[in-house]
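Here you go, one structure.
A single protein chain has been removed from this complex, and every other one stays in its place.
== chain A ==
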Amino acid sequence: MSTIYIDNKTYEVKQGKNLLEACLGLGIDVPYFCWHPALGSVGACRQCAVKVFKDENDTHGKLMMSCMENIKEGLRVSVADKTAQAFRSQVIEWLMTNHPHDCPVCDEGGSCHLQDMTVMTGHDYRRYHFKKRTYTNQYLGPFIHHEMNRCIQCYRCVRYYHDYAGGKDLNVFAAHNHVYFGREWDGVLQSPFSGNLAEVCPTGVFTDKTLREHYTRKWDLTTAPSVCQHCSVGCNTIAGERYEKVRCITNRFNSQINGYFLCDRGRFGYEFVNSANRITQPLVRHQAVEAVDEATLMGHMRKLLSGQTLIGIGSPRASVESNTALMQLVGRENFYQGISDNVGFIERRIVEVMQTGAVQPASLQDIQQSDAILVLGEDIWNTAPVMALSVRQSVLKTAAHQALEHNEGIPMWHDAAIHELVQHEKGFLANCTISASPLDEISTCVLRHAPDDLARLGFAIAHQLNGWLPRVLVDEDTLAYIIDIAVFLQQAKRPVIISGTSCYNEALIRAAFDIAVACKATGNEVRLAYVMPECNSMGLAMMQAPSFESAVLRTTREKNITAIVLENDLYRNVPALVADLFFNSVEHCIVLDSLNNPTTQQADILIPAATFAEGDGTLVNYEGRAQRFFQVFMPGHTTLRESWKWLLKMKAVRAGDTNNGVYHPEDVLAQAEQLLPQFAGISDSAPHHDFRINGQALPREPHRYSGRTAMLSNLAVSEPKPKQDDDSPFSFTMEGYPGMPPSPLIPFFWSPGWNSIQAVNKYQQEPGGALKNEQAGKLLFAYIPDAKPGYFKDIPEAFVVRNNKWLLFPQYHLFGSEELSAYAEGVRELSPEPYVALSANDAAQLGLGHGQTVTVKVFEQAYDLQVQIDSSLPNGLVLIPAGLQNMPVMNWNGYVSLIKGSGKP
């Protein structure tokens, strides 16, 4: 801590920070543009000028940019100094000389950093009467809108997109006062993190194009803290609604998980909620009028639920509450995971090794701060995108730390200096996967093998780290790499091992665990991450129920079974043959889901389920962190409600209980704790529904929410009573506690004078640091420092290329492989066409060229697919994109044959 004097007041501030961060942390407003907590300082915009004095006798002082000034003991500065104020207001006046007069039609208006800073500096009237500079715009794809006139040349976009996220196609062009931020030519932004430009840009140059389709100002949104539903990372988001449509997703800062940035799938995938494909009314099939009201539905239900054996099929994308309610309804022995056996087996292993508590799970924050990362067999770029972004930060930060070891005078926040110093040095990242990944270019060590060979590689690394473990025979070249990786992991202070389920290989899970335990034995603080397939895969896996195939087996043997399928398109998880068999052998089938899909077509009774926006629930992310997402709005259809509420109602109907009790999410979670002790503590993952501050609920709407007395007046001129939320501490109005809510209950970031998302500064302990009193969910895997887990010692056989048989693996795509986001128009536009990827050698042997058609035989079914030659792919493997809409489930990790030439029209 150092003592500094700001305007003759004494403050204690942390060392290693710059003056701007220190001022903002102390609550002193200094305007800024180019500085960003995640990007550091470059001193480009000249907006944050303050007066710095030599000593207490210095009355003159000099103007300095506070973002470029290191904290020194006894530093004397003045923010309120007249010259400094005049300088700042002049700078903004210059920046505004070319800024267009289009705030009314600018999507940034009302959440604009430039507006906030202009007001803060007091520049109010334009004195420049000459012509304004104009630019032509570019088409940047379905997500980002470009309006270059509004640019103030702060360079944040390029520093984020190019330096931070590693994108190559957005840069700065031209010279002097003509600089242009864009692409070389029109086209879709290639980085899957491009959506963050809308938040990084302090003006409206880059704005959210999906919001533009149904534009609403920030002050008019009903918002609630939410959790992303599109992968297992569980990034914190804020979802905004108006007129019963979700309007946008913005980032909800959380120092443990996503920090400041989201991926485009998470940011723009929300549109499935507004999809025309939504199920809004209960249907009872096989009768003249299928759509029914609740009373009729319950009448039918009474018949179906009594006197039958009920089995429940859980879902990896339904909340813990819903899965628990289903388990309670059908009984523990009748509950099955709605996933295939081969995935279920791998997930069971992951839960088992995490529950040993021997190795700490790696949060994204841990990944960012690690100094050596080994990715073993997981394509994290496509299966957990924000994790890949964190891995990139680790590589950059480690390089910076290494460079600074020999150059002590340079502070860590000095972005430009560090760039010069680091040049092309990188921290350690070993990316061992099946095929090429954008992470390869920042990897120290890139290895391409079949999953079994990757697992062997992992066991070989474990052997290098701990000689007691069995030796694995590998070739000379690979051995050199293995020794290299082992040395780096051993030297690292905080290594992270990342693996996951996407290779359908359980040996990889064991190998990653062995490496982590071996690293821990050498005294490192090692962390381990397993990427899961879906947002609540970990929560479902922790319930330790049998897989779907067991349910199918049972239905073929027993009669009079009614199946309840919870938010799960089984045709995406198991081959159509198996799913058909299941639906044919059950007596009745009740399906709860939010979108129509092949499974809902098979339902005898179809019940509309709420999505994340219309309901409450808890998800368990890949590290076992239980996080609550809150209802954003109450849908107009009264029959559209959370699955767990329907299931509890069904339970009451089945028991003949007419007065069904009221349950809140935490009550269901408490029951989960009772039923399954591994969920201990999950009911405290968020404040309970009766949480109040000074007796007040928390408003979902900002205090300047407009249109209350006109929004619904076309229907009836008398305003209806505001909707009541009994399940959370939030109200559906703007009335309530006006102060800062506790960290899991932040519905929007706003502070007086700070209307843009940069207001997050005010919610943090220090700029870029954790939120005040941050509670980032509840970790369900306890770390036991002195746990003595056994190593796994059975090593798989090496992969051998077979004649005329290819081992099939899924290629995940950031856009298209995830079920729900694929209903968003932009995501669908960017998702690939089906193809089959082959190694160059295999393609040459078959005489196939890029773009030719080949017939792939899977499960006795033939598919004609276009060939893509992937030079990074090992021989004997083929990849087919996974999870695309209208693509059936394939025989992943099984052998398929390729037939050339047939199937031509």
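The rule is short, and it goes like this: a residue touches a chain if its C-beta (ideal position, glycine included) is under 8 Å from a C-beta of that chain, and two chains touch if they have at least 3 such contacts; residues count from 1.
Basically, contacts and distances are computed from a predicted model.
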Considering the UniProt annotation of the chain absent from this complex, which name among "Amino acid ABC transporter permease", "Cytochrome c oxidase subunit 2", "FAD-binding protein" or "NADH-quinone oxidoreductase subunit I" applies?
"NADH-quinone oxidoreductase subunit I"
Where A:Lys9, A:His60 or A:His176 are the choices, the one touching the absent chain is A:His176
Residue of A:Ala291, A:Leu675 or A:Ala710 in touch with the missing chain, whole complex considered
A:Ala710
Given A:Gly61, A:Gly109, A:Pro738 or A:Gly769, the residue that touches the chain left out of view is A:Gly109
Of A:Tyr215, A:Tyr737 or A:Tyr791, which sits in contact with the chain we cannot see?
A:Tyr215
Where chain A meets the left-out chain, the residues are 100-105, 109-110, 129-137, 147, 149-150, 173-176, 178, 180, 212, 214-217, 219-220, 243, 704-711, 713-714, 716-718
